[in-house]
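Got a structure for you, written out below as structure tokens; questions coming shortly.
Heads up, one of the protein chains got dropped from this complex, but the rest are sitting where they should.
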Amino acid sequence: MIEILETGPFNTVQDLGRPGYRDIGVSASGAMDPFAVRIGNILVGNDEVAAGIEVQTFPFSLRFDRRTVFAVTGADGDPMLDALKLLPWCAYTAEAGQVLELKHPPTLARAYVSVGGGLDVPSVMGSRSTSLRGSFGGNAGRPLVKGDRLALGNSADFAPVPANGLAVIEPAVALRDVFPDFVDGTLPVRALPGGEHALFPDDGDAFWSQTWKISSRSDRTGYRLSGEPIKPTTSIEMRSHGIVPGVIQVPPGGEPIVQMSDANTAGGYPKIAGVIECDLWRLGQARIGSRIRFVRSTHAEARAIEQAVARYVEDVRTTSEMIKRALKAMA
Amino acid sequence: MSAIDFSDPTTIALLTDALTAAGVSGLEISWPGGQLRIVVATGEEARINVSSTAQPVSAAQPVVVKAPMAGHFCSGNSSRSVADRLPRSVSAADTLGFLRVGPILLPLCAGRAGILTRQLAEPDTLVGFGDPLFEIEPQS
Partner (left out) sequence: MIATLNNHMPLREIVPAAQGRARVSSIGARSFLLEAPGEFDLAAQRRIWALSQTVRGWPDIAEIVPGMTNLLAIFAEAPEDPDTVVARLLEAWDNARSIDLAGKTIEIPVHYGGEHAVDLPALCDLAQLSDREIVRIHHEATYRVFALGSAPGFGYLHGLDPRIYMPRKTVPSLKMAKGCVTIGGMQTGVAMLTGPNGWNSIGYAELQMFDPASPTPAMMAPGDTVRFVPARIEL
């Protein structure tokens, strides 16, 4: 068990989501930074799809009631275990009674707590993610509150985490050639032109060339962007069609909306572009008030990034397992 | 350390795996009871050589933080570089640096409170299992 000691609103149980049910109107949900969840799970010896806690309102703290392997990934900032400052992106073993505390991260938006065995909340439609809108999944379909107690699954890990921890070179550093850094404080987000791109004048120049700010009316469902409104040359409405996270719709007001993890399953606003899937985790780590700029990409580039991510994840998995095995044998 | 049997094929296989993963071409380990030499050759089996030396070693006064396995020695994140700020006092839980194997970082902890007096390996060099990395003068 773990017990939630302190939490803000909107911290939820999430895993990699509930895809496959959009055709009955069910959003996929899942972590806003799935990359951090995958790596956190690998570090603690879980299957990648195990459920953890998405923390997006800080401070947050929990108590372990038994010896538990855990890792904090995603947002920057140093977690604390009792009075001890920990490394982020590092698996440790907590003893019964120890308290993990996450303070407000300096720049990024969301931290993920992974625990050995994963959070043992019921799987609903193949996922433990919380669907806030549908009020199901996760911990009783709602955000975590102080006093919540969450059961842990049985860890199937074959070897213990090294006594001093097991860390990883975080994705943004290890893949810095693949994920370009901020430019003058603005996050570059790669996207492909969408179905109604041609309706926007000058090849969508007003969209691609301006710096957008993530407005305060943004959440896990979607980010509303503030900036100079963009208008299509003709006003059209689409028949209702399936949409996915990353779609950039332009409602009549002209300020784009990027659908995120809790994206609606259907939409009808003109789509000027769509964020490539492998850049969504970076958008998931972008905070309200921060600035982003869209960079035109290609399917080939998106594929190359996906493959680089897959290689990195596989490398983390095989190397961490090998190290744990080697250290166990030598212990 | 004395519990490890370097003539055990399983241990040698694991070390060889670790070397290969770390991109290290060879490793030589000396311990009170002998010496192990593994040379990883591309395209062929690793050559392994274990010999016995049995020389007594006298316990040194400072405590040495050793590499828990083969890998690249990193003296810490750039923001936490320690090499240029020695000597300094450390507590047992302090992370002094990392051993990097591929994308994985093994934190190197002081293990005891004391004065960190020396860094014994060059940053970003390959080190072998048991190589001395830091020297700490214990404080009681």
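The letters A and B name the chains in turn, as written, and every chain counts its residues from 1.
We take it that a residue touches a chain if its C-beta (ideal position, glycine included) is under 8 Å from a C-beta of that chain, and two chains touch if they have at least 3 such contacts.
Remember, predicted model here, so these are calculated numbers, not experimental data.
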item	value
Which displayed chains the unshown chain touches	A
Which of A:Val99, A:Val244 or A:Val295 contacts the chain that the document leaves out	A:Val244
Subunit A residues that touch the omitted chain in the full complex	19-26, 124-125, 131, 133-134, 136-137, 191-192, 194-196, 217-219, 221-222, 224, 236-244, 246-247, 257, 264-268, 271, 274-278, 297, 299-300, 302-303, 306
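The working rule: only the chains that are shown with their structure count from here on.
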item	value
Between subunit B and subunit A, distance of the C-alpha-averaged centres to the nearest whole Å	36
Partner subunit A, residues of subunit B touching it in the complex	3-4, 10-11, 14-15, 17-18, 21, 68-69, 93, 95, 98, 100-109, 129
Residue ranges of subunit A in contact with subunit B within the complex	84, 87, 90, 162, 164-169, 174, 312, 315-316, 318-320, 322-323, 325-327, 329-331
